[in-house]
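Note that this complex is displayed minus one protein chain, with the remaining chains in position.
Naming follows writing order (A and B), and every chain is counted from residue 1.
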Amino acid sequence: MSTTAREDEVLGATTGLGSDVVLEPVSDEVGVRARGYWEQVWRRFKRDRVAIGSIFFLVFVVLVCYPGAWLAERQIGHSPSDPFTDGIDDGLIPVGPWSKVYNPFTDEDQILVLGASDTLGRDEFLRLLYGGRVSLQVAVLATIGVMIIGTILGAVAGYYRGWIDTIISRLTEITMAFPALLFVIALASTVGSRLNDVTFGGVLAPGVVTLVLVFWAFGWFYPARIIRAKVLSLREKEFVEAALMTGASDWRIIRSHLLPHLAAPIIVYSTLVVAGYVLAEAALSFLGVGIPLPTPSWGNLLSSAPEFYTSQPWLMLWPGVAVVLTTLAFNLLGDGLRDAFDPRSRL
Amino acid sequence: MVQYLVRRLLWAVVLFLAVTIVTYVIFFLVPANPARLAAGQAATPERVALVEERLGLNDPIYEQYWGFLKRLVFDGSLGESFVDRSSVNDEIFRAAPITASLVFGAMILVLVISVPIGILSALRPRSVLDRVAMTYVLLGISLPSFWVALVLSYIFGFKLGWTPIAGYCEVVSVPQAANCGGFGDWAYHMVLPWLALAIVQAGIYVRFVRAEVMDTMTQDYVRTARAKGAPERKVMKDHILRNALLPVITILGMDIGLLLGGAIFIETVFGLNGLGGTAIRSIGQFDLPVLQGVVIFGAVAIILFTLIVDLVYAWVDPRIRLT
Partner (left out) sequence: MKGRFSFSVVMALLGVSLLVAATAAGGTTGPSASDKQAVKKGGTYRILGTSDFDHLDPALSYFTHSWNWQGATQLRMYYYPYVKGAASQRIAPMAATGLPRVSNGGKTYTITIKRGFKFSNGQNVTAANFKRAFDRAVNAKLQSPASSFLDDLASVRTQGALGLQITLKRVAPDFLARITMPFFSAVPTSFPLDAEVDKGPIASAGPYYVQEWNKKTSALAVRNPNWKNNVEPFKSLGFANNVDRITYSGIGGDLATHRLQCERNEADLCGFPTTQAKELADKYGVNKGRFQVDQDLLVWRVDLNNEQPLFKNNAPLRKAVLHALDRRFMTAQHGFLAGKRTDQFIPYGMGGFKEHDIYSLKGPNYAKAKSLATPGALRGGKAVFYAFNRAQGPPVAQSVQFNLKQIGLDVEIKLFDRVVQNTKAATRGEAFDITHEGWHADYPDPANFINVLLDGRRLQAENNVNTSYFSGAGVQNWTQKLDAAYSASGAERLNLYAALDRDVMANAAPTAPYISGTSRRLFGPEVGCYVANGQVGTVIVNICKT
C-alpha cells in the first residue's frame, strides 16, 4: 500500500498539532551507549540558552498558576468569580488596569490590578492566573494521554507487525479521514457536555475532562505513527535480533532494548504537542465550545476580548500574550531537546 | 496500475463507510430529542410522534443508518434541516464555495510564501535569512490563528481601512440582492482571510520545504549528477526541486482536504458564512442533519484529496504502485 511506501510524507501531513517534529529523521547511529548518550544530550542541552530559558519560563508559569493564583486570591481579598458593580462603566465597558472598585462585603475599596475582564467587572488578573491552570491542565493531560495511547499502539504495531500492524495502521488511516476539528467541536459541545461536571473532586476545572477525552480520541495517531516507524526500524537491528535469539521475552526486549531508543522522540514530541494543545484549548474556547463559563481559561478570556477591541484593547493583549509566550516556550524547548538528542536534525 | 487503482478506490469506500457509521452513531447519542427538534417549535406531541415515525426514529439504529446510507448514496441526499426543513444539500452547496475560496486561495499563498523561503533557507543554513525564517516558523506554530486574524482585521480593516473587514461576494450568479459581486469584489474581500490563514499555515510549510530540500541535497543521485559535471542550476531544477517538492504537494493535497472542513476560526473572524460557520450554528441549534452533512462533506473531501494525491503520486513515482 502506498501509505507505507511514503511513511515520512504522510506523517507530516497535518495542519494542526505539533506536526513539525514528525519528519525528524530516525537516526539510528546515535545508539544508546548507556550513560554516555544521556550525558552527551545533557551537555548539549545545557549549552542551549534559549531552551534553558524556556524551561525557567515554564516553571515560572506553573508557579504563578498554582500556588500563585491561590496566594493572590488570599492577598487581594476577592475571588476570580466575584462580580463588581463598578468594575464596568455605564457603557458596559470593563474598567482599565489599576482601577479601584468597591467591595460591599468587606466595605472597602479594592484594586483590580489588570482591570476588569468582562461585563461583570471581574478581576482580569485573578482570572488570568486561574485561567492558566485550566489551559495547562487541558494541554498536559491531553498530551500525556495521547502519548501513552500512541506509544503503546505504535510500539505494538511496529514490534509484532503482521495483522496487528495492519489493524492499527488501518485504524490510523480511518481516524485520519475524519475532519478532526469538526468532530472535536461537535463532540465537545454535544456528547461531551455531559462530562462537564466531572472534576474529580475539584482537582480539575469543569469541562477539562471533556476536552481532554476529545483530544485523546483524535490525537493518538500522530505519535502512534512516529513510534511505529521507529520501532519498525529498530526491530531490524542486530541487538534486537540478538536478544530474540537468546530467548528474551517480548516485554523484556521492549523494555530494555526499544524503550530507551524511544525516549528521545517521545520527549521531543511531547513538548511540541503540549504547545499544540494550549493553542487548541484557546481556539475551542474562542468558539464557545471549550471550557464552560464562568470557569476562566485563556481561551475564554480571549473569546470575550474582541467585543472590547475598540474600547479596551489590552483585554486581547493579556491572555494573548500568555498563550503565545507559553506555546513559544514549549516549542523552543522542544526544538532545544531535539537538537540535544540529535544535533544533525535538520528541522 | 489498474490493480493499485482498484485497491485504492476500495479503501476509499471503506473509509467512507467508517466515517459515516461513526458520524451517525455519535449524532444519535446527542442528548436531545431529534423528533422534537424536527417537528418545530409549535409542535403538538401528536405531531412529534408523527415526525418520529416519518424519520424512522423508532426503528433500530442499524436500520436507520441503512436508510440514511441508501438516501445518501442513491439519491445523493443528506436529508433536511431540523430547524427550517430546508435541504442540507442546498446548504452545503451554498457554503462550500465560500470555504473553497478561502482554502484554495490561502494555499496558493502558502506555496508562494513557503517554497522560496524554504529553498533559500535550505541552501544557506544558519544564514540571516535562515534564522529569520526559522523564527517565523516558530511564531507560525505558536500563534493562535484566530488571534492573527483578529489582529489583521483590526489593523488593515479597522484602523487603516485598506480592506473590507468581513463579508463574501459571489463571483458568478451574483444575486440581485447582493451589495457586491464579481471577481474583483470577491478577491478584495478575500485578501485578509487568505493572509490570515496563509501566515499561520506557511510556517509549517517553510520548515517542511527546507527539510525536504536539505534531505534531497544529500541523496546519491544529486551527488552523481554533480559529479558528472551537470550545471548547478540544472541539478537544482531537475534533481533537487523536483524530488523535494513532490512530497510538499502531497501534504498540500491532504491539508486542503482537511481545511475544507476545518477553516472554522478564520471563517468566524471574517464573517464568512462557509462550512465552518454552518457547523457551529447547527451545533448550537442541535440541527443534526446539517452538522452531519458538513462532517460527511469534510470527510469526503479528505478521502477524495488523499486519493487524488495517492494516484498522482503513483503516476509520478512508479515505485509506489509496485509495492
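As a convention for this text, a residue touches a chain if its C-beta (ideal position, glycine included) is under 8 Å from a C-beta of that chain, and two chains touch if they have at least 3 such contacts.
All values reported here derive from a predicted model rather than from experimental measurement.
Engineer: Just name the one of A:Leu120, A:Ile148, A:Ala217 or A:Leu259 that touches the chain not displayed here.
Structural biologist: Answering carefully, the residue with contact to the hidden chain is A:Leu120.
Engineer: Out of B:Gly79, B:Gly118, B:Pro144 or B:Gly277, point to the residue that touches the absent chain in the complete complex.
Structural biologist: Hidden-chain contact among the options goes to B:Gly277.
Engineer: Just checking the interface: what residues of chain B touch the absent partner chain?
Structural biologist: 32, 36-37, 40-45, 83-84, 86, 90-91, 94, 157-158, 161, 164-167, 175-179, 268-269, 271-273, 277, 281, 284-286
Engineer: Can you name the residues of chain A that touch the chain not displayed here?
Structural biologist: 81-83, 85, 88-93, 118-120, 288, 292-294, 306-311
Following the convention adopted for this analysis, only the chains that are shown with their structure count from here on.
Engineer: Between chain A and chain B, what is the gap in Å from one C-alpha centre to the other?
Structural biologist: That gives a centre separation of 23 Å.
Engineer: For a test of understanding, state which residues of chain A touch chain B in their complex under the given definition.
Structural biologist: Contacts found on chain A: 1-2, 4-6, 8-10, 12-15, 19-20, 23, 25, 173-174, 176-183, 185-187, 189-191, 193-194, 275-276, 279, 282-283, 286-287, 289, 302, 306, 309-310, 313, 316, 320, 323-324, 327-328, 331-332, 335, 346-347.
Engineer: State the interface residues of chain B toward chain A in the complex, per the touch definition above.
Structural biologist: Residues of chain B touching chain A: 4, 7-8, 11, 15, 18-19, 22, 26-27, 29-31, 137-139, 141-147, 150, 154, 158, 201, 204, 207-208, 210-211, 214-215, 247, 250-251, 254-255, 258-262, 264-265, 268, 276, 279-280, 283-284, 286, 291, 294-295, 298-299, 301-303, 306, 310, 313-314, 319-321, 323.
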